[in-house]
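All protein chains of the complex are present and in place, except for one that has been dropped.
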Amino acid sequence: MATVAADRLFGKSIKRREDPRFITGRGQYVDDLKLPGMTYAAFVRSPHAHARIRKIDTAAAMRHPGVVAVFTGKDMTGVNSLPCGWDLRKAKNIPGVVQDLAIVPHMPLSSDAARHVGDPVAVVIADSHEAAVDGAEKVQVDWEPLPSVTITEKAVESGAPKLHEGAPGNVAFKWEIGDRAATDAAFKTPGAVTVKKRIVNQRLVANAMEPRACVARFDEATGELTLWVTSQNPHVHRLLMCAFVLGIPEHKVRVIAPDVGGGFGSKVFLYNEEVVCSWATRRLKRPVRWTASRTEAYQTDAHGRDHVTDAEIALSPEGKMLGLRVKTTANLGAYLSTFAPAIPTFLYGTLLNGVYTFGAIHCEVTGVFSNTTAVDAYRGAGRPEACYLLERIVDAGARAIKMDVAELRKKNFIPKFSGAYQTLVAVSYDSGDYGLAFDRCLQMLDYKKFRTEQEAARKQGRLLGIGFSTYIEACSIAPSKLVGALGAGAGLYESGKVRVHPTGMVTVYTGSHSHGQGHETTFAQLVADKLGIPIEQVEIVHGDTGQIPFGMGTYGSRSGSVGGTAILMSLNKVIEKGKKIAAHLLEASPNDIDFSGGQFQVKGAPGKAVPFGAVSLTAYVPHNFPEGVEPGLEETSFYDPSNFCFPFGAHACIVEVDRETGNVRILRYLAVDDVGNVINPMIVDGMVHGGIAQGVGQALCEGAVYDGQSGQLVTGTMMDYALPKADMLPMYETDRTVTPTPVNPMGLKGAGETGTIAATPAVVNAVVDALAPLGVDHIEEMPMSAQRVWKIIQGAKSAR
Amino acid sequence: MYPAAFEYHAPGSVKEALDLLGKHKDDAKLLAGGHSLIPMMKLRLAQPKHLIDLRKISGLTGIKQDGNVLAIGAMTTHWDVESSQLVKSKLAVLSEVAALIGDPAVRNKGTIGGSVAHADPAADYPAAIIALGAEMVCEGAKGRRTVKVDDWFKGLMATAVGEDEILVEVRVPVLAAKTGAAYMKFPHPASRFAVVGVAAAVTLDGNGACSKASIGITGAGTKAVRAKGVEAGCTGKRLDAAAIEAAAQKAAEGVDVQADLQGSVEYKSHLCRVFAKRALTEAVKRAGG
Partner (left out) sequence: MKLPVKMTINGQSYSHEVEPRLLLVHYIRETVGLTGTHVGCDTSQCGACTIIMDGQAVKACNFFAVQADGANIMTIEGLAKDGELHPIQQGFWEKHGLQCGFCTPGMIMSVYQMLERYPKPSEELIRHQLEGNLCRCTGYHNIVKAIEWAAEHMPAKK
């Protein structure tokens, strides 16, 4: 698969087929929907971080003109808690893993207490947006404010305000992985140099540009509920809502995720609002619509990251990585979001081997509740946290033994392999050539030349620095049996149905969902190539449970590798059946039929061939047809991967720090990524660009901040939470190495999250390097705002 | 996202607008470009019952040279100031300040009068009009009066414009001979308001020493202020790097520095000094020094 034939689409950067509707303003996003008789919902939310609900008086709201109904939690009888889909307690038989999890209630509308600013306690439904919002202001909640705790480390201090009866000390879980005894021994190796650093991975807000929204419509005549929702995984939404929360029959519910404006994980989860709207429409027999304001999105979209870690590395004086010891406190927020417990555990601890050979590793994680928005997967989901701390502590280790940061990495890379590399933290990598990617990066950047330039700049008093990030991550999630054993409440396979129409056109139904990933193009490239038909004859359908077999959706960089493979399996089945039909038409044996270039032909007899379109027509007009073969030509497959896939690479960032203000400016950003084979290079590049921007954002300007006293979300709007803008980012210099994965037939590792995972430590390492002449050897916290960097510079000055 | 209900008026003259103001008093707000007021209304932080839109009143836009003053109508947009050939040739620094406000779409609608009357503590214009020694022309029922900039900014978002008056014009003197002016800003990473913004206008005498220094500082405090200490440190001196550095040390004096996520009192005071130095350095260069 290394080279691409001229007429092949796999590997080609063709323009996206979905773009015409987006560039002309004809996308169909949830908030664009208009249904007859539609009502509008506005939620009443807690202004307090923590408060008991004494009473909710809805009378004045009910009387407001245009208001149709007002509901509180008490009205929603028979409705269950929003489920947590990953029960760590079920992680049986995993050596070295201690499982424990406090499953606490999470009602769609809380009746007893509000546990974070923005926690919804009532909903007002009206004939217009304005009436709903005006009505919501008239709902009177008698609050009894309680002490709150929002700061991660403070949540587990004795005496901290308690959020849930079932979680003493606000501990949600305790978890560990690796070999504690071996790690302790490694740190005691005679002559070992050990470095310990506090590393904070700050809380982030996903900020997809489209705020969350839903429209729920109940058809009384048919008993069917249709829910349009900004979801990355409509089947998952349907299953969770029907089976766990509302108890309504799954086959009578259709969930549609139309065009969705970005997700980055935040639109994976089942949220209060779509559940309430789905419940309400069944009561009111009218469609109910809700769209988040950006302020609401800040308060309720699942947040990301929020780890505080003590990380230690032990090195031999010659630079061999002897051991890694990690103690992390992970803030889960006020409730357990859908996948929350998995993020700081199985998607985190299992990546701590990195691309290095270690002697021993041990990691323990405590998950804590706090009066903040629930935390769950955000682009990278656990792997950025792992990569960040590893790349930071490796740099710290290099400085401690006075070794060049590139040299230390090279000394410890796992040598090139394909097939399996068993790590010390449960997972087995698929294939890798870590040294190759890093060498390519160093070559692109001309590392020696940069260090010379840096020396000269330093003599002029300029603070120039370079940082690396040689990352690995686990995606293409995941083998169902494996994740089930770890506590997942679902499988992680993917569905792909290929329906060939009589005229040879093809519709593909995929359980994956595109909210920016371009599947309508990349999947069509795959299908057109395989069937040898023009891409115009291929249609990709996603995002509708009414049309698509059960699928798990798009997150964890799984669409190409898992979704694509399911489609490939169905394509292979279609071709196999096509061969039987063709054989009959050609009066040959199916074993003697080759399929290539869109033609079924008899081996060795090129004149004896029938085109794909003739076979498809025959399938549906089976007059001249083989015995024992059913008419029709459509196949469904469910692909359950045998392993994760592990993309890897090397990023480098060059920065300059303004000594007077502390402002950090990126001069260059380079990325060499290995995502295995690539269907559409342009689209993969786009994924990398976007991911880098988010990683840079975390490093330089983003951060969800709660006031420790009041519990208010201080960064509650786009005026306060700084998202990266065009003028603070450079053009990215990107390249790829290609190490196909043996896990799936197309050799795709997955690409969507690599940029985000790699970028953050590259930027921070660069700033530490820039400040090294001042005696700075570590930066604990992010973002590296100008003020933070300035303070570090001042601190370093006075320490001398 | 949905403001509280209000009544909307679009008077055709200043007199009509004043009548409406007089009638509705505290229940009314004037609407100029709307790029400070409407965001507050959308979050329901402001809920005026009456909105008096000034857009239909003629004579409030435009930039004219009136002697050695640029007379700028209060409803003149930031883009108009940014792109004006007259401003670029006679008072380039003002064009530069306007170009740094918000973003291009905001600059198409935001007005100098709105900015100066609303007096957001982190707005850019206030520093510049202090440094340039502007005057504000207010019109009330009794006619027009002029307020010097040093009497304009009273407190947090409070200015000298009376409750029964409308700011109609901002008059900014063109730079005298051998005068250079510059505005340097440290932008908030999210809102792009000024965390600190310093405008400096420096006049040099025949010997190359500073005969006059006029400095306005915005962003760090509750209102824009004149940096009198810095001015005193400049006047009469040859403004080489050391002199500028020394004078700039006084930049935070008189600024009621407010700590927030972007900066502690210590850091923001430091930024005042840094940007005073940078603005002065550039101003001196432009003055020919």
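Going in written order, the chains are labelled A and B, and every chain counts its residues from 1.
The rule is simple: contacts are C-beta pairs under 8 Å (C-beta built on N, C-alpha and C of every residue); 3 or more make two chains touch, one makes a residue touch a chain.
A quick note: this is a predicted structure, and the numbers were derived from the prediction, not measured.
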Contact set (omitted chain vs shown chains) is A, B
Options A:G261, A:P287, A:G504 or A:G578, residue touching the unrepresented chain
A:G261
Contacting the left-out chain in the complete assembly, out of B:E16, B:D53 or B:E253:
B:D53
Given A:D31, A:E473 or A:E635, the correct residue touching the omitted chain is A:D31
Could you tell which one of A:M682, A:V714 or A:V738 touches the chain left off the display?
A:M682
At which residues does chain A meet the chain that is not included here?
15-16, 18-27, 29, 31-32, 34, 129-130, 207-211, 259-262, 264, 291, 293-295, 515-518, 682-683, 685-686, 689-694, 717-719, 723-727, 729, 731-732, 755
In the full complex, chain B touches the hidden chain through residues 1-8, 10, 31, 34-35, 38-39, 41-43, 51, 53, 55, 79, 102-106, 108-109, 190-192
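Rule of thumb we're sticking to: only the chains that are shown with their structure count from here on.
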Per the C-alpha centroid definition, the whole-Å distance linking chain A and chain B comes out as 45
How about chain A: which of its residues touch chain B in the complex?
129-130, 133-134, 293, 295, 660-661, 663, 700-701, 705, 714-715, 717-723, 728, 785-787, 790-791
Going by the contact rule at the top, pick out the chain B residues touching chain A in the complex.
1-2, 4-5, 43, 186, 188-191, 261-264, 267, 270-271, 274
